[in-house]
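Note that one protein chain of the assembly has been removed; the remaining protein chains are unaltered in position.
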Amino acid sequence: MANKVRTAEMTWREVEAAIKNGAAALVPMGSTEEHGPHAPTGDYMIADTIAERVATNTGDVMTPTIPFSYSEYFRHYPGTITLQPETLTLLVRDTVYCLLDQGFRHVILFNGHKGNEPVLMTLIRKIRRERGVLVPVVAPLGFGLTPAVQKELYGDTPTGHGAEPIGSIQSYLRPDLVDLDKAEDWASKEYLGQPANLNAITFEGRTVNLAINMGEITPPSGSLSDPLVASPEKGERIVANSIEGLTAFVKWFKSVDPQVEP
Amino acid sequence: MANKVRTAEMTWREVEAAIKNGAAALVPMGSTEEHGPHAPTGDYMIADTIAERVATNTGDVMTPTIPFSYSEYFRHYPGTITLQPETLTLLVRDTVYCLLDQGFRHVILFNGHKGNEPVLMTLIRKIRRERGVLVPVVAPLGFGLTPAVQKELYGDTPTGHGAEPIGSIQSYLRPDLVDLDKAEDWASKEYLGQPANLNAITFEGRTVNLAINMGEITPPSGSLSDPLVASPEKGERIVANSIEGLTAFVKWFKSVDPQVEP
Amino acid sequence: MANKVRTAEMTWREVEAAIKNGAAALVPMGSTEEHGPHAPTGDYMIADTIAERVATNTGDVMTPTIPFSYSEYFRHYPGTITLQPETLTLLVRDTVYCLLDQGFRHVILFNGHKGNEPVLMTLIRKIRRERGVLVPVVAPLGFGLTPAVQKELYGDTPTGHGAEPIGSIQSYLRPDLVDLDKAEDWASKEYLGQPANLNAITFEGRTVNLAINMGEITPPSGSLSDPLVASPEKGERIVANSIEGLTAFVKWFKSVDPQVEP
Amino acid sequence: MANKVRTAEMTWREVEAAIKNGAAALVPMGSTEEHGPHAPTGDYMIADTIAERVATNTGDVMTPTIPFSYSEYFRHYPGTITLQPETLTLLVRDTVYCLLDQGFRHVILFNGHKGNEPVLMTLIRKIRRERGVLVPVVAPLGFGLTPAVQKELYGDTPTGHGAEPIGSIQSYLRPDLVDLDKAEDWASKEYLGQPANLNAITFEGRTVNLAINMGEITPPSGSLSDPLVASPEKGERIVANSIEGLTAFVKWFKSVDPQVEP
Amino acid sequence: MANKVRTAEMTWREVEAAIKNGAAALVPMGSTEEHGPHAPTGDYMIADTIAERVATNTGDVMTPTIPFSYSEYFRHYPGTITLQPETLTLLVRDTVYCLLDQGFRHVILFNGHKGNEPVLMTLIRKIRRERGVLVPVVAPLGFGLTPAVQKELYGDTPTGHGAEPIGSIQSYLRPDLVDLDKAEDWASKEYLGQPANLNAITFEGRTVNLAINMGEITPPSGSLSDPLVASPEKGERIVANSIEGLTAFVKWFKSVDPQVEP
Partner (left out) sequence: MANKVRTAEMTWREVEAAIKNGAAALVPMGSTEEHGPHAPTGDYMIADTIAERVATNTGDVMTPTIPFSYSEYFRHYPGTITLQPETLTLLVRDTVYCLLDQGFRHVILFNGHKGNEPVLMTLIRKIRRERGVLVPVVAPLGFGLTPAVQKELYGDTPTGHGAEPIGSIQSYLRPDLVDLDKAEDWASKEYLGQPANLNAITFEGRTVNLAINMGEITPPSGSLSDPLVASPEKGERIVANSIEGLTAFVKWFKSVDPQVEP
């Protein structure tokens, strides 16, 4: 039973020992939401796997992965579970406060869903005000698909939700769940006649935030970019890059005193 | 990719097809909490596995398993994550409403944690009032450890949290995570000089509800009964009994129209 | 003005004196809800009377009785007032905190409505976490209708809501309000073809929680058992047994220090 | 069992009949709070009695009396139970919505505690917006102690909380609970050197709202005016005047269609 | 840059200096709501101007003016913005707590909208309980239109919303925004056949609170009294009287220690 990193697989005595040894607690978060007709809805597996490998590298522990996100814009796609912002806030707050109350000093949110950012940013400020502790939010995808790696892997080919990089990553991690033959037409369509993404249109070069639903800027597939460029090699590269970066970060953050003035 | 039952492993098109085929959606729920010094904290794996096998039997689907519960009485044990009742309420409500909105007609909560019952009972009444739909709550443990099986497996030996039946079930499902050598002293102690369980004392034969913490009625171990009676055979028997009962229930419930007067 | 036990009938100086004398504060709770066509809706009178007699026995005091409960399943019956769970939680919490803030050390909830239990269990845990104090919940009905008394009075005849034991108790306490001639057909019907109670069906021997409304398992009467077995003698026996048990409990609880670790 | 007016004393069939007959539902509200050292804390008995007599006059019904108010300024006095504004709002809203849902068309709040007014004013506007129904709030005390009666009974002698008119009314309704020998010093003191009442000081002739506590403008007694002027005759006069006025009002209001544009 | 009183026009260093000098913080509040067809909706300008002149007189500072109120009864008139009571409560609470946290000891609410009173009264009691500080609420209109000034300016001519005194005050402060030629018919109509104001009818001489909308007691104009009696001279008199009274009050309140027992 050596080297366990999942608190769910540890006894409470083992978690107790980890706390005494100064372990950090990683809290992986991901989504269950549409990722095109060729890839599985459960992207939380990615944050889960990356957190596990990072924790193994650093000798820290991870809680069970939170499998639902604030994915309002995907909620019309069967299989998507979206939490309201206040639900997500309470869920993560309860989790973090349990960990802090039990003696963990370093708690790190591994946020696999970019759409959670607005919610988590206000939450970590609330936590700082209430408890005087810094809780960082890191993005496993962002740590893996750095601009350099983006360029290396995709060149000028655009990536986007419902296709890359999730297709490649899942091809690497869970090849049994990806079937590129099922991919459908893709496009990143204009909305109201303007260039658009999920949160905004660009009007004459300026960003205008709008509550856009996925189906308004893609074909029925829900794919914003070409799923067929996926490859397990790309996925492996991204995951490895993410693990490397996050391993360094976690090690460094444990050298920081997270207890600060509110 | 035939026979997938986890929505997280399905594409949204596959979930769409499942809805069109009239599949029910199982929502497994479990805890991450102390289970004695010999067994892992993550009991949600049990509800997860049972739901998977039931769904396979019935041709239905399951969402990702909610890994945290209302486990207030265990919150002092390292590794326990307890959600506040209002957090759990919102979390399950958001999940159920996504499923209903996408067209699932039969949603069934597989509740692996007895302590969630008070919260879920008020929630399913709220859901009925707001949506006019019946959402049943079934207990995988209760379905497995029926009085007859309890007697068959344990005779008159008491079972209790922090030991059985979780020890046996995990010995069967995840033998790598159970180490009976790590078991410590166990006892079901009185509280304030009266016979007690987690929610009540018995005073002169009558029940008095009290907010008791686990550590007040057990030794440091957190074990209410003898962990050493665990065996994978017992676990297998309980799990098989649960799956059999739940398979029959799910099949039956799908023959019921869950849409009712509020 | 000697021997007053109702704080509502005392001056604030008298309540002040009671606190100084170490009196406990009993908080009676009951419902206004259907009890069949022959008995009054206001069952809170029962908890009120029992609390009064207990407080007289023990030299303690009682607040005014909270006359409404969480009675969602009865809400279609004219006269039923049901509070939402969050309303009941706030109402009892405010009451308890006033008493604690004014110096009462022992506060005891006399809960006359079984359906309040899920709400009160989460509330007393919240109170313990926020104030570090044990607030017990006792059930006047459960204290009176112990298994032995149930057998003595009813033998194998079933009892159930909308009839017994409320009919007998009200025949004893308020004979003017009970008219057995008005009783209608009674039955404990199956729901969806399964044995059922208000919170669950029994499917192949296993319990399945469901949000059932009273009208789904009874005839129009709202009576689950035979109202005609009621008698004031039965009521007297139950009330006396309850008072005896609660008197002993309150005396004992006052010997306990309710201030504990959260 | 003819002529019952308390829904708590009626069977649900009797309440059903009352609704069919077009009865209005009166909801009496009062407080449990300090009323000086000579009079009982439970003033809700007054609203209760007056509502009962009015309902008897008009052939309508009344729910159980809500015995707690928003009495923040009295909360330091033993025996006072004060509800937070949001608690009171939810409590009355749940009550009113049950009555409306069951078919009552005219619901009238009999508010015995002036301090509830700010809370009830925002509540009845919320009810109007959500349900499009007018729910009036009447004050039994204000209906009884009209300016003319005030002059007739007290002339220029001031009245005030902790003394009159509650002392007289309770001397009439519950003489067993009033003991003028226990009265202590009274005064309506300045606060911060300015003329004051519970909600405001008067600064150079202008009103300035302040969150004043009772103990800051009275001696320890909590009496703002002279308790010794109390007499049962005065109480009878006030109560009779209130009943007369409210009887007329209820009769009139039942001739009004309370369903309006939100 | 000497003599600035608006924190919005000051640098943070200047606000810092003001706090060190013991300045009070005035928080002006007003409405954007109908004021008849002849006067602008933004009455918050009045509280803003008066607060500015008072702060100039006393050497204190003012925050930006909150321009929206709880104006539920005017919400059907185009241009009215009404905040829900809970929104207004949070908004003012956040504002006050920022000021207290930064070191202001005297915070005074300049409430330009009478309809806010119920909300602010419960808020300042909450603030007192949570922080132990007295936060007064003053009414610029009430300070200006004292009974003596009312009589002096209007004699026995009634004033009322949608006309006076706002018409006169705006004629004085913002003559460009008032056009008496646009005034329409005015009246203070009965409601349901009874004398009425926005919050109540008078039934046989007694007040009955009702959730009345403005349009129910006025002609389409929204004017309760005669707009044509407006004059800038009247406005000047009222404003001057208000400033004089408030200047005295602020000076006095700064001599008071606002930190009190909760």
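For reference, chains read A, B, C, D and E in written order, and residue numbers begin at 1 within each chain.
To be clear about the criterion, contacts are C-beta pairs under 8 Å (C-beta built on N, C-alpha and C of every residue); 3 or more make two chains touch, one makes a residue touch a chain.
Predicted model, so just to flag it, every value in this text is computed and none were measured.
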Which displayed chains the hidden chain touches across the whole complex: A, E
Among E:9, E:152, E:185 or E:257, the residue in touch with the chain that has been omitted: E:9
Among E:57, E:84 or E:231, residue touching the chain not depicted: E:84
Touching residue (missing chain; options A:59, A:103, A:136 or A:219): A:136
Residues in chain E touching the chain absent from view: 1, 6-16, 18-19, 32, 34-42, 44-45, 63-68, 75-84, 86-87, 90-91, 94-95, 98-99, 101-103, 174, 176-177, 179, 182, 222
Positions on chain A contacted by the hidden chain, ascending: 70, 72-73, 85-86, 117-122, 124-125, 127-129, 134-139, 142-143, 146, 192, 199, 203-211, 213, 245, 248-249, 252, 256, 261
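Following the convention adopted for this analysis, only the chains that are shown with their structure count from here on.
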From the options C-D, D-E or B-C, the pair that copies A-B, where over half of the contact pairs coincide: C-D
Gap in Å, rounded to a whole number, between the CA centres of chain C and chain B: 29
Separation of chain C from chain E, taking each centre as the mean of its C-alpha atoms, in whole Å: 49
Set of chain A residues in contact with two or more other chains: none
Pairwise touch network: line, ring, star, complete, or other: line
